[in-house]
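All protein chains but one are shown in place.
After this line comes subunit A, so read on.
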Amino acid sequence: MPDVVVIGAGIVGAACAYYAARAGLDVAVVDRGPVAGGTTGAGEGNILVSDKEPGPELGLALLSNRLWRELAASGDGEGARRAPGGARPGGLRGPARAGGGFEFEAKGGLVVAETAQAMEALAGLAARQGAGSASGGAVESTVVAPDRLRDYEPHLAGGLAGGVFYPQDAQVQPALAAARLIRGGAERFGRSALTLRTGVTVTGFTRDGGRVTGVRTDRGDIPAGAVVNAAGTWGGEVAALAGTHVPVLPRRGFILVTEPLEKPLIRHKVYTAAYVTAVASDSAGLETSAVVEGTPAGPVLIGASRERAGFDRTVPPAVLGRLAAQAVALFPALARRRVIRAYCGFRPYCPDHLPVIGEDPRAPGLYHACGHEGAGIGLAPATGHLLAQALTGLRTDLDLTPFRPDRFEGERR
């Protein structure tokens, strides 16, 4: 019997499993699909500190940023051995196994402002972020004058009002990160300490009185000391199976992917100041703001759109058009590059834009780790680390109160 069953093999489930196994617990991860089959596999892999106002989420982001660097450096994600065929494991061009086996790149982020007014707001945000946080870290940043922007990004359009460079911003390939954290954890902490079962659908919970004592699945019951709901955008459905309420809703986003570029055109993660406002917005309507970055494999990724459209996968051409127009406005040289694919994902969104992390007092034994919206990749290690502390009865490094699962009770209809 495992100590913990983690529902969901996305990045948050993988991180929860990794840190719980590191804490000495036996962990079984179950997912109804494959590893990284949900929102993790549809993301850009952002690890951002730059887009967050000071507050509990920024604290989580700073802790996570440090943990991502540890994970990439320790080689825990390196788990799988080199492919037997040899020279080109994974078929990846470029630094295939650099960055922990999941393409971790501490590339830094450059936020640019289109107007003097936006620049003023951006510089103000950077100053507030730099003041430090509860976790002891602080956001590092450098204000960049308009005529110095091309020192950072030579192909950037002219006429911008300036920017702020954030050296801590980083990127991973999110699906590889999730898969390699699970594999790396299993190899480091013991194959029996961390197991992954894909194609297993959770259908309910076993209870002893009010206490959750395991999961019911289409492949039989799995009793466990504790259950972690890391089902991302589907976390609300899982919570409902336990008779409890976590208001996670989908917030759809599209990403455009270009043909691979032979020479990197874009060095950092580059986005406009409008992104910060769009991330924090409560609007149900469509919002787009440019986020542009290169990848080690060659293609450029272009985001980001946000809209609440349920789980609808039909593609509105206007959304793709706006993403393209904004990217071309930032990098005119992209105009002639071809987009070869586009995909959509569903961010797990909570009404107050904060994730749900911790034990559910309404269903003891059930822990939640979901609702990270568009920041799940960036926030996953801290979430896993803190949850493992909670599972083992330790005092958590950060106060989990702002993330408590029952904070929406008052709004419940």
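Here, contacts are C-beta pairs under 8 Å (C-beta built on N, C-alpha and C of every residue); 3 or more make two chains touch, one makes a residue touch a chain; residues count from 1.
Definition applied: contacts and distances are computed from a predicted model.
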Of the listed "TRAP transporter large permease protein", "Thioredoxin reductase", "NADH-quinone oxidoreductase subunit M" or "Peptide/nickel transport system substrate-binding protein", the name UniProt assigns to the chain that isn't shown is "Thioredoxin reductase"
Using the touch definition from the top, which of A:Gly130, A:Gly199 or A:Pro223 touches the missing chain? A:Gly199
Among A:Met1, A:Ala280 or A:Ala318, choose the residue that contacts the chain missing from this document, as touch is defined above. A:Ala318
Filtering A:Arg128, A:Arg148 or A:Arg341 for touch with the omitted chain leaves A:Arg341
Residue, one of A:Ala15, A:Ala126 or A:Leu176, that touches the chain absent here: A:Leu176
Over the whole complex, note the residues of subunit A touching the chain we left out. 9, 31, 33-37, 41, 80, 83-86, 88-93, 175-176, 179-180, 182-183, 196, 198-199, 254, 256, 258-263, 265, 297, 302, 313-318, 320-325, 327-328, 332-344
